[in-house]
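With one protein chain held back, the other chains of the complex are shown just where they sit.
And now, chain A:
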Amino acid sequence: METSVTLAAAAQAAEIDTGDTAWLLAATALVLLMTPGLALFYGGMVRTKSVLNMLMMSFVSIALVTVVWLAAGYSLAFGEDSGGGLIGDLEHAGMAGLGPDSVHGTVPTLLFATFQLTFAIITAALISGAIADRAKFGAWLVFVPLWALLVYVPVAHWVWGPGGWILDKLGALDFAGGLPVEITSGASGLALALVLGPRLGFKKDAMRPHNLPMVMLGAGLLWFGWFGFNAGSALGANGLAAAAFLNTLAAGCTGLLGWLFVEQRRDGHPTTLGAASGAVAGLVAITPSCGSVSLLGALVIGLAAGVVCSYAVGWKFRLGYDDSLDVVGVHLVGGVIGTLLIGVFAAAEMTGGTEGLLYGGGLAQLGKQLVAVVAVGTYAFAVTYGIGKLIDKTLGFRADEEQEHTGLDLTVHAESAYDHGVLGHGAPVSASVSASSQKVTSQA
């Protein structure tokens, strides 16, 4: 009874706009596609022996985060604030009280919740890049739900939840998730890389990407999905969505060019991995700022990210932490650049009033952005480090040496990605597979 009353009240309070809803349905599907795209992006960058494990860490994140989000995550992130702008409530746990008529702004609440879910999914999946090739799959299955509830959900509430302390109270800006997505994934990736330690042979063995076309395909899918991510964050089919869309395209392009410029100067070769990484770095940086800056701002922010991130990925070799696929160098550094530069490039025609340093707004907005970056980065690092240590002490987070040498595909999943030789595979082991009752054994 109570549910139907809530539904009726929600239906009366606002009306669904079909144009906005149509766009957000499409945007949600686009953002969901980013995670399989990320799987390919990451999968191509690891060695042949662990590509399936890398793909699996992304795919299983879709399933795990969805269950956690529907059970409690959405309500805790976007439910009524239960104090201090820190966390929501459990009124909508299990999506209770929400039905086809529930409305959030001008779109169905269930659609808004699903759109936000796709953000939580890819953020969790992003972290896997920091621990590629060496994490126990079982430990990852435990980590993702805990991390989603304890790190992503609170930060999402701080930033986007009703009464959240960062946007509503502090007044920092983050349009599409620089803080909850890029900075939390980057800081959490760093924490887990420190908990697990470097891959065997780190800094000694060549660990080059095994399939760069796969990396390029993944980067392309990420870029495609990013339009849903950023332009969808307008939550409507409107001019702000169009501006965010254009800014997203522009920053991805200058990010790509910036990274290639550095490579040409530093290494003498513009590489495909550099092009893919530069585009992603630009897209990361424009994520928080795409709805707050003018096209000029977007071009500069993308370029800055492409240049700075291409240097930042070398930090791991100098500082000795093994963030395998550069979650820190691309997502943390790119996210910080994009979030901070809002304080410089925020344009009144985009924000509806707030101006950055370049447009005469002074240092105030930059200060707010800095507080938000430090708070979110510190929180994500500390809590993830705690969760990682807890899992490491109890279940063990790191695969054993033999598994790591042999590769996780074979040892964890009993599969191999490619059949390269004529001698690798024998007859089926199980007698039930064979037509004859004669027992056959594998030649492998």
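Here are a few things to note about the model shown:
Following the convention adopted for this analysis, a contact is a pair of C-beta atoms (placed from the backbone, for glycine too) under 8 Å apart; a residue touches a chain by one contact, two chains touch by 3 or more; residues count from 1.
Quick note on the criterion: contacts and distances are computed from a predicted model.
Hidden chain, UniProt protein name from the list "Hydrogenase expression/formation protein HypE", "Sugar ABC transporter permease", "Heme lyase NrfEFG subunit NrfE" or "Nitrogen regulatory protein P-II": "Nitrogen regulatory protein P-II".
Only one of A:Ser75, A:Ser102, A:Ser277 or A:Thr384 touches the chain withheld from this view, namely A:Ser277. Seen from chain A, the chain kept out of the figure touches residues 206, 208-209, 263, 266-267, 269, 271, 273-274, 277, 310-311, 313-314, 317, 326.
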